[in-house]
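Every protein chain but one is kept in place in this view of the complex.
Entry: subunit A
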Amino acid sequence: MRSFLPAVAEQLFRDIQKAYQETSQIPDDLLIALKFVFGPCALQALDLVDQHSVTCLSSPSGRKAFQVIGGSGRLYTCFVSCHYCPCPAFAYTVLRRNEGPLCKHILAVYLCQAMAVTQQESVSDPQMSTLLSGTAPL
């Protein structure tokens, strides 16, 4: 995932990736750092990771997109090339009020990538187009 995050967040994901590779868990100090950097959505994102909610969809053309099953069971499509999530929290907290860099769904995608626990799924090119255009039935 191409990153548009502050350096501190990127370093944090690298540390989590390293620690998780070695010990298969995230140490307490990194969990505290995660909470410090991302606030309340850190815990919610970790919940989503535990529930295996993140799937990476790939199409033959090489396009990729992430799908995250939200707390209410709704499916959110998050993009690889830019930070965007169709959830209300992203529209309000991130885009309108600029209070945080991302929502719990995008954070869950980053965490799953760092921990290498993303589910993988293949879709056809036309299916990918539907997903990317946001016209997919939710």
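Throughout what follows, a residue touches a chain if its C-beta (ideal position, glycine included) is under 8 Å from a C-beta of that chain, and two chains touch if they have at least 3 such contacts; residues count from 1.
Everything below uses one rule, namely that contacts and distances are computed from a predicted model.
Per the UniProt record, the absent chain's protein name among "Trafficking protein particle complex subunit", "non-specific serine/threonine protein kinase", "SWIM-type zinc finger 7 associated protein 1" or "Queuine tRNA-ribosyltransferase accessory subunit 2" is "SWIM-type zinc finger 7 associated protein 1". Touching the chain that is not shown, out of A:Asp29, A:Asp50 or A:Asp125: A:Asp125 (per the contact rule at the top). One chain is missing from the display, and on subunit A it is touched by residues 2-4, 6-7, 59, 61-63, 79-84, 86, 91, 95-96, 98, 125-126, 128-135.
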